[in-house]
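Here the complex is missing one protein chain, while the rest keep their positions.
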Amino acid sequence: MLETLKTAVWEANMALPRYGLVTFTWGNVSARDHETGHILIKPSGVDYEALKPGDIVVLDKEGRVIEGSLRPSSDTPTHLALYARYPDLGGIVHSHSPQATSWAQAERAIPLYGTTHADYFFGPVPCARLLTQEEIATDYEHNTGLVIIETLDNLGINPMHTPGALCAKHGSFTWGKDAAQAVYHAVVLEEVARMATLTETINPSVKPAPEALRDKHFYRKHGPDAYYGQG
Amino acid sequence: MLETLKTAVWEANMALPRYGLVTFTWGNVSARDHETGHILIKPSGVDYEALKPGDIVVLDKEGRVIEGSLRPSSDTPTHLALYARYPDLGGIVHSHSPQATSWAQAERAIPLYGTTHADYFFGPVPCARLLTQEEIATDYEHNTGLVIIETLDNLGINPMHTPGALCAKHGSFTWGKDAAQAVYHAVVLEEVARMATLTETINPSVKPAPEALRDKHFYRKHGPDAYYGQG
Amino acid sequence: MLETLKTAVWEANMALPRYGLVTFTWGNVSARDHETGHILIKPSGVDYEALKPGDIVVLDKEGRVIEGSLRPSSDTPTHLALYARYPDLGGIVHSHSPQATSWAQAERAIPLYGTTHADYFFGPVPCARLLTQEEIATDYEHNTGLVIIETLDNLGINPMHTPGALCAKHGSFTWGKDAAQAVYHAVVLEEVARMATLTETINPSVKPAPEALRDKHFYRKHGPDAYYGQG
Partner (left out) sequence: MLETLKTAVWEANMALPRYGLVTFTWGNVSARDHETGHILIKPSGVDYEALKPGDIVVLDKEGRVIEGSLRPSSDTPTHLALYARYPDLGGIVHSHSPQATSWAQAERAIPLYGTTHADYFFGPVPCARLLTQEEIATDYEHNTGLVIIETLDNLGINPMHTPGALCAKHGSFTWGKDAAQAVYHAVVLEEVARMATLTETINPSVKPAPEALRDKHFYRKHGPDAYYGQG
């Protein structure tokens, strides 16, 4: 079932090592079929070199395996929590890509330092707080999803305008309207993180970009008055 | 029309990802036909993998499309402003290459720290100021060109001796006698930016290279007494 | 003899340059045959491009050559000392990979800054002290093994839970149940080292990850209740 989407999820997963975002099995991509609500996700701990489209696991929205002989990613409950809360999400990426993960380990949001960032993220990339000991002990992966949602809620962030977040001491999640766009945003995040670190090295007292520049770049690519691209 | 130049502009665009200067569609190259004054430029938001020579858009110097079925790059008005002011320019590159863009985000000119820099840029690579809210709101891309010109004017810079500039919080523009040379200068800029960051990390109180060394290296490659290369 | 293991050791050695862990001949991998106690190791100073499975040297546990026409790696006594002390080790890697070696040169243990680290190393990656002048003068390579053991002993470290250590001013050793896993841990160490440096650059007052998060990630991959992977 859902063979076309299965292939798209497989392709999105295969793109992670090609873009230098994952070492070994440290990442996964999922997608949602909007009609049935089913979630398709990478199986846990399978090498990218060995991964085949048929290995992609199909789950219902409660996370029960509907199709596939392999265990889904151990991060599945995080994906499910995000899909449940945000109906517009069609794809999610989890990765330990080095530049973004270093900001997560540093427990800092990535400031909006320039137009490369503003073209895709309408504000800083937020960093969710550490989980409590209790949240770690029980339903860790589900709670990882909840703390991302809590972070976006507290900051009043529209997830379709800021398509990603860092998890303190862990890694990043990015998302989009489908799996391919979620991967695209993971690549953007890694580049934005790399440049933010360099920017602060070059000028330790640097300030974020002004709001007018952020708005200009975000809205020339997104929304009703966008004029970037072929329309 | 202008098929040879169209191919040259296509090749120059394709060189950007090959040199690691662009991710996705974050860059563009244009060239001017000196005889007609026409400008040839990459279409907006087209993937490099899909770009074909026939996709290059031909414009007159006021920016009206003369040939081509795609929208020109959204940065076209910046290119046009630079061509209008500097009659010797034959090619321009815009890029978000990470090392140079980090200096732009840090809002600092790149000091001339060594002969690699002096071989191609006769002084620091300047960083144009942020645009005002008004300049962003109306004719943003045209004003980006004007602020580069303002910066070169204020510093008394000859654009053929300092073939590039940074735009605060944005990215870089480089140029040259043709599209290929503009790409060459974009590669030089990225290397020079990378080494300048490292240089300040290694020695936070480092000083720029002396003028005598700058002059020696610049003029052994450029001008009537040049003796580098095969003459 | 031991042709299958010889091929595995050759493959593990060939993986080092492929993962970017060695320049020229700066690294070596060994394995132990648990039945005979024999050690198989790369020959000294042989280029990876020229290395063949038949070049792998077979030694008894005292280090006498049993098979092979080439001299074993000059680091062999370090490998032997570790195998002698830790009966569970089946493979060892020595490398001068740049990120981990820079921590060794800085004489600092790598703090546990995140889950990528905790997935494989149950605590900081320790850094062994400098050898004394006497330890360098006589049996240098053997003493290098002893000082790693001393370090793990002093810190109460289980080598199967913290599968690697840095040697002050030198490089790293990693290990595992076999040669392939030792290489895997060398790749992890390099990534963890890279991110630790970036993490401290981004936030100079960063703190290590809490123990609860370390435990969660380590034990979801290792031990009786592990649920990562396909079981």
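The chains carry the letters A, B and C, assigned in the order they are written, with residues numbered from 1 in each.
FYI, a contact is a pair of C-beta atoms (placed from the backbone, for glycine too) under 8 Å apart; a residue touches a chain by one contact, two chains touch by 3 or more.
Predicted model only: the values in this text are computed from it and were never measured.
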Checklist outcome for this item: Not-displayed chain touches, in the whole complex, chains B, C
Next on the checklist: Among B:His34, B:Arg85, B:Lys177 or B:Arg194, exactly one should touch the missing chain; which is it?
Outcome noted: B:Arg194
Next on the checklist: One chain is left out of this view; which of C:His96, C:His142, C:Lys177 or C:Lys221 touches it in the full complex?
Outcome noted: C:His96
Checklist entry - Any idea which of C:Glu11, C:Asp33, C:Glu67 or C:Glu200 touches the chain not displayed? => result C:Glu200
Item to check | Residue in contact with the excluded chain [from C:Leu130, C:Ile149 or C:Ala212] | outcome: C:Leu130
Item to check | Contacting the left-out chain in the complete assembly, out of C:Ala31, C:Leu59 or C:Ala104 | outcome: C:Ala104
Item to check | For chain C, residues in touch with the removed chain | outcome: 23-24, 26, 43-46, 70-71, 74, 96, 98-99, 101-108, 130-131, 133, 136-137, 140, 169-171, 197, 200-201
Checklist entry - Of the residues in chain B, which ones touch the absent chain? => result 113-116, 184, 187-188, 191, 194-196, 198-203, 206, 209-210, 212-213, 216, 220, 227-231
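Keep in mind that, in the parts below, only the chains that are shown with their structure count from here on.
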Next on the checklist: Using the definition of touching given at the top, classify the network of chains in this structure as line, ring, star, complete or other.
Outcome noted: line
Item to check | Identifier of the chain whose CA centre is least distant from the whole-structure CA centre | outcome: A
Item to check | Angular offset of chain A relative to chain B [C-alpha, multiple of 5 degrees] | outcome: 90
Item to check | chain B and chain C, separation of their C-alpha mean positions in angstrom | outcome: 46
Item to check | Multi-chain contact sites of chain A, meaning residues that touch two or more partners | outcome: 200-201
